[in-house]
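One protein chain is absent from this view; the other protein chains keep their places.
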Amino acid sequence: MTTINLNADMGESYGRFTVGNDESIMKVIRSASIACGFHAGDPTVMADAVRLAKENGVSIGAHPGFNDIWGFGRREIKMNPRDLEYMIAYQIGALNGIAAGVGLKVTHVKPHGALNNMAHDDADYAGAIARGIKSVDRDIIFVANACSEMVKAGREQGLRVAEEAYVDRTYEDNGKMTSRRLPDAMIKDKESAIRQVLSFVEQGALISKNGKKLPTRIHTFCTHGDEATGVGVVSAVREALEKNGIRVVPLPEMDF
Amino acid sequence: MTTINLNADMGESYGRFTVGNDESIMKVIRSASIACGFHAGDPTVMADAVRLAKENGVSIGAHPGFNDIWGFGRREIKMNPRDLEYMIAYQIGALNGIAAGVGLKVTHVKPHGALNNMAHDDADYAGAIARGIKSVDRDIIFVANACSEMVKAGREQGLRVAEEAYVDRTYEDNGKMTSRRLPDAMIKDKESAIRQVLSFVEQGALISKNGKKLPTRIHTFCTHGDEATGVGVVSAVREALEKNGIRVVPLPEMDF
Amino acid sequence: MTTINLNADMGESYGRFTVGNDESIMKVIRSASIACGFHAGDPTVMADAVRLAKENGVSIGAHPGFNDIWGFGRREIKMNPRDLEYMIAYQIGALNGIAAGVGLKVTHVKPHGALNNMAHDDADYAGAIARGIKSVDRDIIFVANACSEMVKAGREQGLRVAEEAYVDRTYEDNGKMTSRRLPDAMIKDKESAIRQVLSFVEQGALISKNGKKLPTRIHTFCTHGDEATGVGVVSAVREALEKNGIRVVPLPEMDF
Partner (left out) sequence: MTTINLNADMGESYGRFTVGNDESIMKVIRSASIACGFHAGDPTVMADAVRLAKENGVSIGAHPGFNDIWGFGRREIKMNPRDLEYMIAYQIGALNGIAAGVGLKVTHVKPHGALNNMAHDDADYAGAIARGIKSVDRDIIFVANACSEMVKAGREQGLRVAEEAYVDRTYEDNGKMTSRRLPDAMIKDKESAIRQVLSFVEQGALISKNGKKLPTRIHTFCTHGDEATGVGVVSAVREALEKNGIRVVPLPEMDF
């Protein structure tokens, strides 16, 4: 029986600045990528997100980003790979520190925002992230954009890699997401989202908006908690997956 | 045979801002309290400090401070205890994340600067720090100012507490350090430093500059790495301790 | 004919973290206190707030706070007065830099959050703020809690001081606002708000919730833009003032 994972970014509030609707989304996903204080997520916000994950049987991962609250981690920053590697280890460790009190551990890592975008194509960044993860705990799963340099780097380091696609984003022929600046970047209706997810799973491929197939197994689908349509769409996707006999499980329960 | 520990604060550079002389001090101390990025110490600085500690057989601890690079953690900030507890867990975890790659673990925690000063007297702060430590790992040793609320809070939480005195600071009759604003706050010559350390150990007490004894076992002496006199004074102190048959050991090797 | 001012805090978003409803509030107030990047308000958020103020004929002031995005400037920080003085001048200048492009200038300063609370009673803080304001431009109006040390300090420095009361907060007999922790801290209905404002103006006094009068002229009433009830209450207050023949004007048009 096929297994699949649904994940979302969580804990992206900061102090009195509140974003997202973690409580609703946490009910439908199986793994949460929790911001670690660099682009969002202060220690208390992190603790609340970890607790919520535990209550919902959701596995937790670190969602490390650039050191840029102002830019919400969405601005590209050029760092040397050594600094980047330690920055990753720092953020994973920080979340483990918070999670210990709740009885959980970081079981995956998924880079955030501009860091994730840069590491898609940049082998130096991808390698630094993979080494940072491995240095903390080689059992951590690296959640990486399907068909990216991160997938390669993670496997080179001997990590389990969960290739990721988005429930609600369309893809170009090169396997990258359509830029948010373009009108057809987002999928907003349930039917299209379900169609995308089922076709990716059944065909074992990422399929571009033009129909081009990039064969690869997708292990996890990401959804955006902060969109109005978020919860509805992802609930429908989960239901459709389960109806089609696909088990939706936390990342550590996946077979790789 | 009596055991004692010598510790110092390490890794307090930040990016291109370099402070301290970690390499020299690391040779004479047995435990290093490493800044965790909130008042000083970026991830790379932390990694360098951890590696240096390992090379010198020095045990490592977290040196968590307020979130205040500008003020170097020396400005009092009023936080609610819940935020403080998670802020401590975050910083310990972050250092554990960095240390994992070097094969070390955080074995003690010593609060920094204004946080340490506030928690000396403030039971809420002391309790939050102790709970933060315990939540991450109940085997971590809490290095606390002798005779402070932190000592009480640590023991209430079931933690091992290492009571700390300074090699190079004088004390008031209430057990607090003489304010740096007063001319007799600092001990700068080796002879006085040795006399202070030996008398505290032999008499099982903190002894004020006026000669008042506050009976308590001192487990660890702290020295200031960033003072010109630092290395010379602490080397002489270590030699004197060893000559007097006192073993100077890393904190995890202490008997409590 | 009596003049009065209505002000609110504005521009307290930060990057992608959005708070407040500046557009609605700006229509009913006459002066805006704009966050300056230390507790909230990045340069672009500030520029948007200044532009909105200009479009609505609203005068602008700096709303300087502690250097603490995480705590939204609501955590007390102990700074030395010299650092505080320059921190104030810096933030005023920063807003003037942004405002110049829109053709406006900072005409008042109102401290934010914990800084405002501390300076209410602390003459050192109050003096540092007043000197910081004066150093930039002695024509700037100091908006200060009625009956506070800030009022004294501002007048000692030769500044015009606008004594401030809140539309929607009750007062203790000592002239301080009722703590938000108490159930009767906030005024949420229009009638009570109008009664408070009119009685303060007509009786030339701050009047506590117990009916104690602290005679002083209130020059400006502050309202909270981020409360659901905010706009409705302040609109009603403004209407009531005008019906009673009181002109509601921007701060620079007040007679002191």
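Note that the chains take the letters A, B and C in the order they are written out, and that residue 1 is the start of every chain.
Rule of thumb we're sticking to: a contact is a pair of C-beta atoms (placed from the backbone, for glycine too) under 8 Å apart; a residue touches a chain by one contact, two chains touch by 3 or more.
A quick note: this is a predicted structure, and the numbers were derived from the prediction, not measured.
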Margin query: For the chain that was dropped from the view, give me its touching partners among the shown chains.
Written below: A, B, C
Margin query: I'm checking contacts with the chain that's been left out. Which of C:Val19, C:Ile60 or C:Ile98 qualifies?
Written below: C:Ile98
Check: For chain C, which residues lie in contact with the unshown chain of the complex?
Finding: 37, 42-44, 46-47, 82-83, 86-87, 89-98, 100-101, 135-137
Margin query: Please output the residues of chain A touching the missing chain, sorted low to high.
Written below: 67-68, 70-71, 75-79, 114
Note to self: On chain B, where is the contact patch with the chain that was removed from view?
What the structure shows: 14-17, 19, 42, 69-72, 74
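To be clear about the criterion, only the chains that are shown with their structure count from here on.
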Item checked: Chain of greatest Cα-centre distance to chain A -> C
Margin query: Can you compute the centre-to-centre distance for chain B and chain C, using the mean CA position of each chain? Integer Å is fine.
Written below: 43
Check: What positions in chain A touch 2 or more of the other chains?
Finding: 42
